[in-house]
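Before anything else, here's the structure in question.
Every protein chain of the complex appears in place save one, which is left out.
So that you can tell them apart, the chains are marked A, B and C in the order they are listed, and the count of residues begins at 1 in each.
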Amino acid sequence: MDAVEYLDLLLKALLLAGVYAAMAVGMTVIYGVMKIVNLAHAGFLMLGAYFALEMFQRFHIDPILGAVMALPVFFLFGMLVHWILVRWLPKSDTPTLASLLLMFGFLLVLQNVGYLLWGTEDQSILTPLTLSSVQIGEISIAKVKLVVFVAAVVCMIVLQIVLHRSWFGRSMRALIQNPYAAKIVGVDDQRTARLTFGLGTAFAGFAGALLGMLYSFSPDFGRPFLLRSFVIIVLGGLESVSGVALGAIVLAVLETFSTAIPLPWYWHKWSFYYLPPSYQPVVPFALLVLVLVIMPKGLAGLFNRKWKAA
Amino acid sequence: MKRPLGAAGWIKVILPWILLAGLLLLPATHPSDNLIRLLFITAVWTTTSLGWNLLGGMAGQVSFGFAVFFGLGAYTTALLMHAGHSPYFGFVGGAAIAMLASFLIGLPTFRLRGPYFVIATIGVTEAVRVIMNNLDVTGGASGYRITEDKPFSPLEHYYTAIAAVALAFVVSMVIAGSKFGLALRAIKQDEDAAADLGVNPFTSKLWIHAIAAGLTGIAGGIYARRAAFFYPGDVFAFQTGISILLMPVIGGIGTVWGAVLGGVVFGMVEEELVVHFPNLHLLIYGSLLIVIILLEPDGLLGLLRRLFRLFRRKREDSGSPDADQILWGRGGVEGRKF
Amino acid sequence: MAALKDVSFDIPENQICGFIGPNGAGKTTLFSLITGAVRPSAGQVHFRGKDVTGMSSAALVKRGVARTHQVVRPFKAMSVLENVQVAVHYGRHAVTRTAVAREHAMEALKLVGLDRKANVLASAISLGEQKRLEVARALATAPELLLLDEICGGLTGSETGAMMELLHRIREGGTTIMYVEHDMKAIMAVCDRITVLNFGQKLAEGKPEEVQNDASVIEAYLGKSTFRDKKRG
Partner (left out) sequence: MRKSQIFVGGHFRRITALAILLGGITFFPGSMRALAADDTITIGVVLPTTGSESKPGQYQKEGIELAIKQINDAGGIMVKSKGKKLKINEIFYDDGTDSKKSASLTERAMSSDNAVAVLGGYSTALGTAESVMADRYKTPWITTGAGATAIFGKGYQYAFGTLSPVALIGTTTGEFLGSLIDQGKLKKGLKVAIVVENTDHGVDYVQGFTEWSNKHAGYFEIVLNEKFELNATDFSGVLQKVKTSKADIFLSDAHLPDYITMHRQYLQNGLHHQMVSYGARGPEAGARQALGAGTDYIFSGIWWSNKLPYPQAKKFAEDYKAFTGHDVDSWYAAPAYDGMRILAKAIEAAGSLDKTAIRDALKKAQLKDSVLPGQVLKFGANGQSEYPFVITQNKPDNKVDIVFPKDAATGPPVAPTPNK
């Protein structure tokens, strides 16, 4: 592999990181405020993809616009889910198994609803845009990846602004940082939780629509992305939005380069060995376990520890 | 401390024996092949359910990763049989390899608690499945086939599965009534407090994980021998892992009878309902799970008990707490208290 | 900021040693250091001549060091008897037989006066009873050294009295006690020796009356403490 190819890969990894970040951020806000490990995230991603597909097929709405439209729709849907299911969970400052299993049960329901509504075949959203690519010298980049990246990044920036400028964002961040103090100073935790769940779901739906533009999907589509979201939010320290961006880049780069980097291998003598592409799906899963075990506080935790030691 | 057994107490003591006798004598009534097959598969699932319940129910460590042990049991049995060993030796081998794997998985992941452990187990199963899909020794994704020279005997498979369930049941009962079982229940409720009383949570979890894995491995081997063909996308599937988890949770987490009930209900749903309504099982399991988490943490067993009590209002709750705890115990999912 | 700095002391056998100090003085941290919940950045803990620094709490229990927690942590879904039974099974004597373990557990429960609640779920008893259960569990591990962390917090006067009575009985049974308490009256009444901590440092050490009369203690601690006690109601 030459330098251009590495550059090509790096570019692809960064574009991938954009959509990864959008995908994981919904999970982070829900975890941060409510300490719920939201397994139904996979279901929301899947619904987002089908939402964009339906919008595109029925009303000929461009999937990018469909993804943006998913934001308010899924926001309301998320609030509804919170109102029907999530608010009955006992409050806790640490994640509970009950919440995890509840969301898992809801994921199964969503998945089955997906099967009933759309069948089990793989679907894909195809517009002229999704098949074409731009050529820059030797590097060719799918146009859809560029568009998706831009959409994801714009949305993340908007989220950052919401988090830092609005009363809702402030109360959310207050709840993340110190739930007790937040409640004492009058943050309505129930209401904030409902809005947060809506926001998390909105982002999941949005990211699902974007993913639907990149990959083909079926009702079981969310699971690998669910695990990737975990890796990202754990890398990012579980509760911070900027951490998510960092985690997304790390995961995307590792995944993309996993088959392109020669690994030194010792068998009688030193030699180099490439990870076969069929093993590539192991990377996020192995990374997940590794990250959880080695640095449960994420990359930031690792840095903090270093600083403390210094 | 001996307490006189009431009528209900006697039922609890006798019930397993009646069930066992019924299952052993059933073939004498010349049931249909399909019923034997159904009971076989239900017994296999119930064995895994009982196994999972030891770790997830008693010790409170919810794992999505039991497909690993099921699959390893299947493959080990198949490879040993291929090498010319008896299938029964294969089952033991499957259990041993599954136990070994449980240590390898448990050593790093048991440092994690609650949901972090859960997520780690999801990662482990997915990774193992991908690796097994690409491993040449086992034929990769093409799967593995067991060829036996003997003619196929449904009853032999049936009795093997019944024996496995009986083993799992006895192991569960013995552990539930032992000091180890007590320690596991303590760990489930408060790991640190248990450690302060001298229980070593880490090694306790490792051991119960191993026992659970061993039982699941045996079940995997028994399943594989009858299926005669299986591949990683089936025995190592995420779906297999969640099936094993759903059974005891639906039946009544933390209780031996709950795990049995869950296994039986699951077997029936998978084998009978799904034949006619292929696209509803996830909905059923999902809604059951939601209902159980929000309304009835003790699962179907808790519901049965509730119905039972509806007719016998006068019955006191803590008449015999020890027996109640073990058999019917209010296990509940951690974090949910009424 | 270190919670404890250069604190050094010995615990003589078969005595009740009290530790006092205002909130944040490092009392609970001290216990956590001894029982292995927190690893010290420097220094050592010796028990009966052996280095036990950083040893896990489970291993310490096996050697005869048990502790209670300021915030009680009963196993709520188990009966009171079973709560104690765990301790008997996994304590220093590691009793295996269930019947024997139950007997020992009942003895411990009798000692704290909970024998009549033996078959009640631990979630169903009062806070005072839960505090006693906490002590009974620690006691049932058959410790040689018992670390008690604020076992009187939240108890009524008569309950506190009964608890002090209990401590004397435990010591008569041959167990050494390290006792952290916020309640001055309780600790002055029951302890043989007292160590005063402040901002993670040892301020004074000695018999209760010596400490009571120590000028630095009065200045640094007692004045504030009176104020705090009032505030806590």
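Keep this in mind: a residue touches a chain if its C-beta (ideal position, glycine included) is under 8 Å from a C-beta of that chain, and two chains touch if they have at least 3 such contacts.
What you see is a predicted model; the values in this text were computed from it and never measured.
Interchain touches from the omitted chain, evaluated on the whole complex, reach A, B.
Taking the complete complex into account, B:Asn279 is the one of B:Ser86, B:Thr203 or B:Asn279 that touches the chain left out. Shown as candidates are B:Asn133, B:Ser172 or B:Asn200; the residue that touches the absent chain is B:Asn133.
Note that of B:Ala141, B:Ala163 or B:Leu206, the residue touching the chain absent from this view is B:Ala141. Listed by residue number, the positions of subunit B touching the unshown chain are 32-34, 37, 41, 130, 133-134, 140-143, 145, 147, 152, 227-231, 233-234, 265, 268-269, 271-279, 284, 287-288, 291, 294-296, 300, 303, 306-307, 310, 338.
Touch with the hidden chain on the side of subunit A covers residues 1, 5, 9, 12, 87-88, 115, 119-122, 124, 126, 130-131, 133, 135, 140, 142, 144-145, 215-218, 221, 224, 256, 258-260, 276-278, 280-281.
Here, only the chains that are shown with their structure count from here on.
The chains that touch both subunit B and subunit C are none; no such chain exists. Put simply, the C-alpha centre of subunit A and that of subunit B have 33 angstrom between them. Taking each chain's centre as the mean of its C-alpha atoms, subunit A lies 47 Å from subunit C. Annotation for subunit B: residues touching 2 or more other chains are 337. Among the residues of subunit A, none is in touch with two or more other chains. The touching residues of subunit B, counted against subunit C in their complex, run 1, 177-179, 182-183, 185-186, 189-190, 192-201, 318, 321-322, 325, 329-332, 337.
Put simply, subunit B touches subunit A in their complex at residues 60, 62, 108-109, 111-112, 114-116, 118-120, 122-124, 126-127, 130-131, 133-134, 238, 242, 249, 279-283, 285-290, 292-294, 297, 333-337.
Across the interface of their complex, subunit B is touched by residues 35, 37, 56-59, 61-62, 66-67, 69, 73-79, 82, 85-87, 89-92, 94, 96, 98-99, 101-102, 119-121, 123, 137-138, 140-141 of subunit C.
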